[in-house]
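With one protein chain held back, the other chains of the complex are shown just where they sit.
Chain lettering (A, B and C) follows the sequence in which the chains are written, and residue indices restart at 1 in each chain.
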Amino acid sequence: MRTFAEITPQLENLAVEVPSWAYGNSGTRFKVFSTPGTPRTVQEKIDDAAQVHLHTGLAPSVALHIPWDSVDDYAALCRYAEDRGLRLGTVNSNTFQDDTYKFGSLTAADPSVRQKAIDHHLACVDIMNETGSRDLKIWLADGSNYPGQNDLRQRQETLAESLATIYAALGDEQRLVLEYKFFEPAFYATDVPDWGTSYVHVSELGDRAKVCLDTGHHAPGTNIEFIVAQLLRLGKLGAFDFNSRFYADDDLIVGAADPFQLYRIMVEVIRGGGLAPDSDLAFMLDQCHNIEDKIPGQIRSVLNVQEMTARALLLDREALTKAQAANDVLAANDILMDAFYTDVRPELASWRQTKGLPADPMSTFLESGYLQQIASDRVGGQQAGWGA
Amino acid sequence: MRTFAEITPQLENLAVEVPSWAYGNSGTRFKVFSTPGTPRTVQEKIDDAAQVHLHTGLAPSVALHIPWDSVDDYAALCRYAEDRGLRLGTVNSNTFQDDTYKFGSLTAADPSVRQKAIDHHLACVDIMNETGSRDLKIWLADGSNYPGQNDLRQRQETLAESLATIYAALGDEQRLVLEYKFFEPAFYATDVPDWGTSYVHVSELGDRAKVCLDTGHHAPGTNIEFIVAQLLRLGKLGAFDFNSRFYADDDLIVGAADPFQLYRIMVEVIRGGGLAPDSDLAFMLDQCHNIEDKIPGQIRSVLNVQEMTARALLLDREALTKAQAANDVLAANDILMDAFYTDVRPELASWRQTKGLPADPMSTFLESGYLQQIASDRVGGQQAGWGA
Amino acid sequence: MRTFAEITPQLENLAVEVPSWAYGNSGTRFKVFSTPGTPRTVQEKIDDAAQVHLHTGLAPSVALHIPWDSVDDYAALCRYAEDRGLRLGTVNSNTFQDDTYKFGSLTAADPSVRQKAIDHHLACVDIMNETGSRDLKIWLADGSNYPGQNDLRQRQETLAESLATIYAALGDEQRLVLEYKFFEPAFYATDVPDWGTSYVHVSELGDRAKVCLDTGHHAPGTNIEFIVAQLLRLGKLGAFDFNSRFYADDDLIVGAADPFQLYRIMVEVIRGGGLAPDSDLAFMLDQCHNIEDKIPGQIRSVLNVQEMTARALLLDREALTKAQAANDVLAANDILMDAFYTDVRPELASWRQTKGLPADPMSTFLESGYLQQIASDRVGGQQAGWGA
Partner (left out) sequence: MRTFAEITPQLENLAVEVPSWAYGNSGTRFKVFSTPGTPRTVQEKIDDAAQVHLHTGLAPSVALHIPWDSVDDYAALCRYAEDRGLRLGTVNSNTFQDDTYKFGSLTAADPSVRQKAIDHHLACVDIMNETGSRDLKIWLADGSNYPGQNDLRQRQETLAESLATIYAALGDEQRLVLEYKFFEPAFYATDVPDWGTSYVHVSELGDRAKVCLDTGHHAPGTNIEFIVAQLLRLGKLGAFDFNSRFYADDDLIVGAADPFQLYRIMVEVIRGGGLAPDSDLAFMLDQCHNIEDKIPGQIRSVLNVQEMTARALLLDREALTKAQAANDVLAANDILMDAFYTDVRPELASWRQTKGLPADPMSTFLESGYLQQIASDRVGGQQAGWGA
C-alpha cells in the first residue's frame, strides 16, 4: 500500500462542487420540511456554501440552478461569491417546474414548447458567459407515464435536434454535460434513461459534449464503476453528480448508503486519469437533506468523498496489477480491500491542520454558532426550495 | 372456460372504492401540475367520484383522508354523498404532512409526538362512528433515511403499543387495516416495510385487524399474487390498494403497467374466496393522476379491475386443477392464459347496458360535458392537493 | 384498429429462428432434469426443430452452438436440415465451457487464452462459410466475481482488439452480433453488461457489426422497448434473443412472464421497420425448457411471438400519432391497449389453415405421437445438454 505522504499531492487535486439547491428546502412528494435558517436568496445559499469550503477546503465552487437562482446582475453575483472565497460553477437548466413542460421540454411534441425550452437553455448560456461557468448541465424530466403516450423513437430525434441547437451556442471553452436517469419523474419511459443514450447524443454533438453520471440514477444492481471506467476510456465522462441511495433516486449523502461502492468508483476514477492534473472531470454533489441539517449534511458529503478518495489513492496498484495478471482472485481482492479498510481519518485530520484547516471540520462548524446565527437572522421572507 | 353468463353473478359482487385524494392535484417531488376544474372541497371531490359510479356502476363508495377531508359535520357529509348515490368508506389517517411527524408518528421516539399521532387516530375513529365507516386504514410514512438514525427494534415495540391503543378504541364492527410499503418517503428503513411486518402486528392485535396490500409497495420482482394467496389463507387480507408501477410506488392507473399481473392477482382473490358474497375484502384504488385527467383516470381504473376480474372468473378452474395435479406445466399455463387472452370487452359492454349503464363508460363520460362544466364552474379558491 | 386482413402481408414476414440447444437438456445450477426422447445428436435436434416449423410455419431455421453442434461435415448437415425443410442459421461461439476460459475468453488477461478464444471464433467463421450462415453471434461469459479481480478498463481494450480480429475474418455478407448481459455467470462485473457497451464495440467495428438484444439480460425494471427503439434508430439492432423472465435470466418461454411487454417490444420493432421486407433484424428464441416438454415449449414460444406480433400490427398508428401529438395521455394509451386486448387467436387459426397449417399447432403436434415416438426410439447414448 502507498503511504499517506505519497498520496497527498493527488489528494490536493480533489475539489467537489456543491449545488445551491442543497441549502434550500427539499423533500419528497409527501412533505417538504422547512428549517429555521434556510436561505431565502441565492446570496444566502452562497453564504452557506462558503461555510462548507471554509471548514473543509474541498468545495471552492457552487453550481447554479436556473431559474431558481436567477438574478439581475450575474457579475455582481460572481463578486459576491469571490468575496466569500468561492467561484460560480456549473449552470443547471431546470425545465421541470413550469406548467408548459408537463409533457416534455427539449423532447416535447409541441414545437412551441420545445422552442421555449431551447430558448431557456440559450439564456443559460448567456448566464454562463457572465459567470464564466464552463459547464451547462442538462438533466431532463422528459418522459412518459403510460405506454403509448409518446412516440419513443421520435422523441430521440427531437432531442437530438434540440441538443444540437443548444450545443451550437456554446463557446469554445464551454461544455454541455448530459445527465441520464433511470426513472422519475417519468414512470414508464424516460427520454435519457441510461448512459448509452447520453453517450449516443453527446458523441453526435462533438468533443465538448460529455456524459454526466449521477450515482443515484441507475437500475438496481448496476455496476457504476464499470460505467465510470467505460466512459473515461471513451473520453466522455464529463461530470459526477454524487449522492447515495438504497432504493431509487434517494439523494442521500454520498457514501452513506454504500461507502464501498464510492470507494470502487474513486478507484476507477483514479485508474482512468480522472484525478490527474489535466483532467476536466467535474465532481459535484447533487443531493437533498430532507431531514438532516443542510450545511452539516454538505460537510459530511465532501468529507466522505475525500475519505474514500484517500483510501482509493492508497491502493497498491502495482501489486494489484500483478495479482490480476496471475488470476489470483483472492489476492487481488485482498489488495483492493486492504486500502478500503485502512482508517485514513487520523492522517487526514493532521494533514488538514498543516493546511490551516480544522482537524475535525464537522465539530468545528457545529461549534461555530453559524447555524444558530442564521436561524435567528433569517426570519421572514420565502425560504428557498424546489418550487421557489 | 366458463361462459360470460356463468360469471355475471360473481361479477355483480365487484365494487371498487375510490379515494377522495385522486380527484385533487398530485405529482412528484419535482412538480405538481394543476388542472382546471380540480375540486376545492371534499364535496366537490364527492361530486367527481359520483361521476365514476354513475358511468360504471362500480364505485359506490369514497375513502376519506383525514385531515385533508376534515369537515365540521360528518352527518351532513354522509347525506351529501348519499344524495349522489355514494357511501363514505374507509378513513385514512394521514400522519405525514405535519412538521411534528418529521421523525415518525406512531413510532416516534418522542412520546409527545406519539401521543399526538395516537390522538389523531382516535379522532379518526370518532369520524368513523359518524360516517359509519368500517375501516380505519393506517399507512405510516415512519422510518429513517440513514443507518443509525433510529433504533429499528425499539420502533417495532413502540409501533405495537401505539397500534394496541388505537385498536382498543374501535367498535365491534370496525376494523384496523395496516398497510405496508417497501420504501418512500423513508429511504433507509421503513417501519412497516413488508407484509410480514404488517402480519405480525395485526395478528397480535386481534381478529378485526388485517393487512392492507397496496400493489405498488413491493420490492422489484415480488410475486404479489403469492402474498394474496398467503394472506387470504391466513384470514388476514383486509384490503387492496390498487395501482400499478414500473419502478417504485409510481401510483399509475391499476392494470396499466402489467395487466397480466392484475389478472393473476384477481385469480388468487377468487381462488381464496375474496369475491364471495361473505367476503369482507375491500377493493380500493390508491393512485395518482399526475398528468392525465383525473375522473377519466379513475374510470379507466375501475374498468381495468372489472375487465381483469371478468377474465379471472372465466378461468376453467376444474381443468386447471386437473392439469396441476398431472404436473402438466404447459397445459396448466395454457388454461390460465386462455382466460387472460379472451377479450371480454364486448360482452361487458352488453351486460352494462342490461343494467342501465352506458356500454362505453369512458366515451359517454367524455361526451357528457362534465369536465368542461367543472373547468368553468370551479374558478378561484384553493385546489385540493396533498398539501391541502 | 386495422383489420386482420390488412396485417397478414406483414405477418407473413415473421420468422423465428430456434436454437438447437433448446431441444437438449438444460436446467439450473441445482439440477438438470433429463427427459425421455431428448436428442443425442445435432441431427436429432434438427429433427425436433423441424417439428416446430412443420406445425407452425414460423421457424424455418436453426441456430447452431459450437462446439456443442460440431460435426465433421457441415455440408452434409446443411442437406440434412434442408431435407427437413430447415436452414442452418446463426452460429453461436460458446466459450464458457472449457476450463481454459475460467478467467475469461476474448477478454482474458492471459494472451494464450485470448488467442485460443479468437481461434475458436475463426473456426466458427469457417463453419459459417460452409453452412452459409449470415450471423456470428457472440455472447461472452467473461467477467469477474470479486472487486479487484480484473482491471475493468483493460478488459475493454482487450475485448476491442479481440473483436476486431474476428470481425476482419468475416465475409462481406456476414455479420457479427454482440450480445450483452447484465450478470451471470459473472457476479460482480460482466465485460459486456449493457446495450451501451455492446453499441460502443459494434460501432467501432463497422457496418456489419450489430447488437443482439436478449430480452432476459437487463436490470430489473429496464424499459426494453426503449432500447429497441433506440438501436433501430441507430441502425444497430441486429438480432433478438427472445425469452422471458420474472427475476434474472430465467430463460422462460417468451411472452410467458409479461405478454404486454412482448407486445410493446413488437410495437417498437414495427415502428422502427424491423418487420419490413428489407429488414435484416433476426428474431431468435434463446431459452430453456427445464421442466416442461421441449418441443411443445418451442411451439408455444413461436406462437406467442406470432400472437403478439399480430396484436402489434393491428395497432392503429394513425390514431395513436394523433393522440400523441395532442398529448391526450389516456386516449393514446387506450389506442395502444385496444390492439393488445384484441383476441387474435381465432383469426390466426383460420389464417393458418389457409396456408395449409394446422389451426391449433399445439394440439396437432401433441396428438401426432412424435413425443412418444422419440421416447421409445432414442434409447441409449448421451443426451445432449450444456455440458455435451
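The definition used in the following text is that a residue touches a chain if its C-beta (ideal position, glycine included) is under 8 Å from a C-beta of that chain, and two chains touch if they have at least 3 such contacts.
Every value quoted in this text rests on a predicted model; they were computed, and no experiment measured them.
Participant: Thinking of the complex as a whole, which visible chains are touched by the chain that is not shown?
Facilitator: Counting the whole assembly, the omitted chain is in touch with A, B, C.
Participant: From the list B:S70, B:T321, B:S363 or B:Q382, pick the residue that touches the absent chain.
Facilitator: B:T321
Participant: Among the options B:L11, B:L152 or B:L357, which residue touches the chain absent from this view?
Facilitator: B:L152
Participant: Who touches the missing chain here, C:M1, C:A123, C:A160 or C:A248?
Facilitator: C:A248
Participant: Write down which of B:T8, B:Q97, B:T165 or B:Q230 is the residue touching the left-out chain.
Facilitator: Of the candidates B:T8, B:Q97, B:T165 or B:Q230, B:Q230 is in touch with the missing chain.
Participant: Tell me which residue among C:P9, C:P185, C:G206 or C:G235 touches the hidden chain in the full complex.
Facilitator: The single option touching the absent chain is C:P185.
Participant: Hey, which chain C residues sit against the chain that's not shown?
Facilitator: These residues of chain C touch the chain that is not shown: 26-31, 33-34, 96-97, 99, 102-103, 141, 145-147, 182-185, 187-188, 220, 245-248, 250, 252-253, 256-257, 290-292, 386.
Participant: Could you list which residues of chain A touch the chain missing from the display?
Facilitator: 220-221, 223, 246-247, 256, 258-260, 291-293, 296-297, 300, 307, 329-330, 333-334, 337, 340-343, 345, 362
Participant: To test your reading of the contact rule: which positions on chain B touch the chain that is missing from view?
Facilitator: Here the touching residues of chain B are 102-103, 109-110, 144-153, 156-157, 182-183, 188-190, 193-197, 199-200, 218-223, 225-227, 229-230, 232-234, 260, 264, 268, 271-272, 320-321, 323-325, 327, 329-330, 332-337.
Just so we're on the same page, only the chains that are shown with their structure count from here on.
Participant: Do the two copies chain A and chain B share over half of their interface residue numbers, or under half; same or different?
Facilitator: Looking at both copies, the contact residues mostly coincide.
Participant: Mark out which residues of chain C touch at least two other chains, giving numbers and ranges.
Facilitator: Residue numbers touching two or more other chains: 220-221, 223, 260, 329-330, 333-334, 337.
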